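All protein chains but one are shown at their positions in the complex.
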Amino acid sequence: MAEIQLKALAHSYSDRPTGPDDYAIRQLDHVWHKGGAYALLGPSGCGKSTMLNIISGLIQPSEGEVLFDGKRVNELSPRDRNIAQVFQFPVIYDSMTVYENLAFPLKNNKVPASRIKARVQEIAEVLEIEDKLYKKARNLTADEKQKVSMGRGLVREDVSAILFDEPLTVIDPQLKWKLRRKLKQIHEQFDITMVYVTHDQLEASTFADRIAVMYDGQVVQFGTPTELFEAPNHTFVGYFIGSPGMNIVEVERCSDGVCFGATVLPLDSWQVDILKRMTSGNLKIGIRPEFIEISPIASDDTYEANVRDIEDLGTYKIVTVQLGAQELKVRQGEEFEASIDSPVHLSFPKQWLMLYVDEFLVQEQQ
Amino acid sequence: MRQTRSKNVGITLFILLLLTPVYWLLNMSFKTNQEILGGLTLWPQTFTFDNYAVIFTDPSWYNGYLNSMLYVSINVVITLSVALPAAYAFSRYKFLGDKHLFFWLLSNRMAPPAVFLLPFFQLYSSIGLFDTHIAVALAHCLFNVPLAVWILEGFMKGVPREYDEMAYIDGYSFPRFFIKVFLPMIRSGIGVTAFFAFMFSWVELLLARTLTSVDAQPIGAIMTRTIGASGIDWGVLAAAGVLTIVPGLLVIWFVRNHVAKGFALGRV
Partner (left out) sequence: MDKIPDNRAWWLVLPVFLLVAFSALIPLMTVVNYSVQDIFGPGQAYYVGTEWFKEVLADERLQDSLIRQFVFSGFVLLIQIPLGIGVALMMPKSGIKGSLCLILIAIPLLIPWNVVGTIWQIFARGDIGLFGWGINQLGIDYNYTGDTLDAWLTVLLMDVWHWTPLVALLCYSGLRAIPEAFYQAAEIDRASKWAVFRYIQLPRLKSVLIIAVLLRFMDSFMIYIEPFVLTGGGPGSSTTFLSQTLTTMAIGQFDLGRAAAFSLIYFLIVLLISWLFFTAITHADKEK
């Protein structure tokens, strides 16, 4: 089990990169601590699979270093790094039985036969395929094949880390849930560093203690699911996490605050100070639909908006309102009622109103 | 699997060994007969184009090439024209006797040409096609057509039927769909098939020689008859040999992308 550190990492797939667009991974410094269950979350093309392949050694990074427990491993092949990796699509040896598939990595590592049998049995039970152990791998369904594929990744006891590249993509939805729980169980049982790549935030939150959100080749935030939700470090995190995501509005500087259209939002003094120091014109504010409050009566702190649409999702409703020229989404309980075009009064509690300069969150220095 | 140095060395060695006999032929084609018979030299001491000059100026030589190229081209055209619709049928439809027909076609590939020598000779003579290019072209269809159907069917299976249905919905008639939509999609398949058809027809000599005598004599027949009074004209023979390799090289060069793609699809 190892601590994996990525230092000044950058990777481009072309031989002669000319600009930041040629890089799949840009300036990256990151540490995966021993024994953690981590998720690497991001949209397609953000560089997650690239990062995984760099960690496992299938790709050599064009710049920077990969360190296992402090030692540089850039030049080591995957077999020498002692890593297990599970791919998105089932990769099994079809001429072998399920048992032989699971035993294969152990045999290659010269594990004694008795231990192999015990270990294969253990993993097969956890994945609930022990009744298929002696069947030919090629005759299984896609789910079962992927379980075998995952089993091969889990069967080795002495690996530095296990890397999962969107392993549940081909699995049925009911089974997905079950398997996610199983993986969590396995992690608690065996305490190995696990990195799980996904584009599904729900999957990431259920599996991981801490999530690294990747966007455009960089890790923009690394935190617990709660931290990601309550204090998104980057507008992308705000937008990507939560359903629906954060409301993000482009604003300009105004006296003591920011404004969009005719709406003025006052800010705390420390925020105003920071704004004075920074020259960028790329300013945004964000607030989650869960945190916008609607009150029946107007007051000094409220803003008047009109109801545009109400989506009833059973236990809650999503109300789309229009404030000035800007549309916002607000989450309300199932008892909320209003008619279209009726006025409502919105307030934005200061602790949930996030200020973003150049897409990154501006935070109070403590 | 990374390409290691030992693999590079191995494959280079193999290719060098493979090409040495061809080099030797090339070597001889640029030598005079005296030099050839005088002693062994690794490259021509007296470099000469004379042997090639003989072939390019003597009709009894160059006609051989023209004849061969003619019947091979006719064969490729016929083979492709009949095999394309048939392969389409095999890939898309079930019909009475389809499996049996397919196997019967393939079994013709297993027929020893020697078995057909005499019957072909009599057959084509009786319909007045003896010593014509079309006779050889048709005779070669016996093994080229089954091969073509088999290769093309493999490629066609890779095109989902949804494309056909889409085209019909868009108002294409079958011939228009086939030519404008379908064929471009299996371009590599056609390239690969044309290559194999060309190859098998170009290299085959037994049937080609049996069915011709003067007018449509292939270059191979002319080469095997070259034993003059002064013994075998090695230089000219070598030059003739070299020139028979050239068309093959040209064809494979032109279809190299299709063949490489066909290989990549795992269909060849």
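For clarity, chains are labelled A and B in written order, and residue numbers in each chain start from 1.
Definition applied: contacts are C-beta pairs under 8 Å (C-beta built on N, C-alpha and C of every residue); 3 or more make two chains touch, one makes a residue touch a chain.
The structure presented is a predicted model; accordingly, all values stated were derived computationally and were not measured.
*Asks:* Could you tell which one of B:Asn51, B:Asn67, B:Ser91 or B:Thr193 touches the chain left off the display?
*Replies:* B:Ser91
*Asks:* Consider the whole complex, including the chain that is not shown, and state which of B:Val77, B:Ala114 or B:Ile179 touches that chain.
*Replies:* Touches the omitted chain: B:Ala114.
*Asks:* On chain A, where is the contact patch with the chain that was removed from view?
*Replies:* Output for chain A: 56, 58, 77-79, 83-85, 87, 89, 91, 93-96, 104-105, 108-109, 136, 149, 152.
*Asks:* If the missing chain were put back, which residues of chain B would it touch?
*Replies:* Considering the whole complex, chain B reaches the absent chain at 1, 3, 7-8, 10-11, 14-15, 18-22, 24-25, 28, 36-37, 40, 42, 78, 81-83, 85-86, 88-96, 98, 101, 105, 107-123, 138-139, 141-142, 145-146, 149, 157, 160-161, 199, 202-206, 210, 219-220, 223-224, 234, 237-238, 241, 244-245, 248-249, 251-253, 256, 259-260, 262-268.
Simple rule for what comes next: only the chains that are shown with their structure count from here on.
*Asks:* Averaged over CA atoms, how far is the centre of chain A from the centre of chain B? Could you give it in whole Å?
*Replies:* 57
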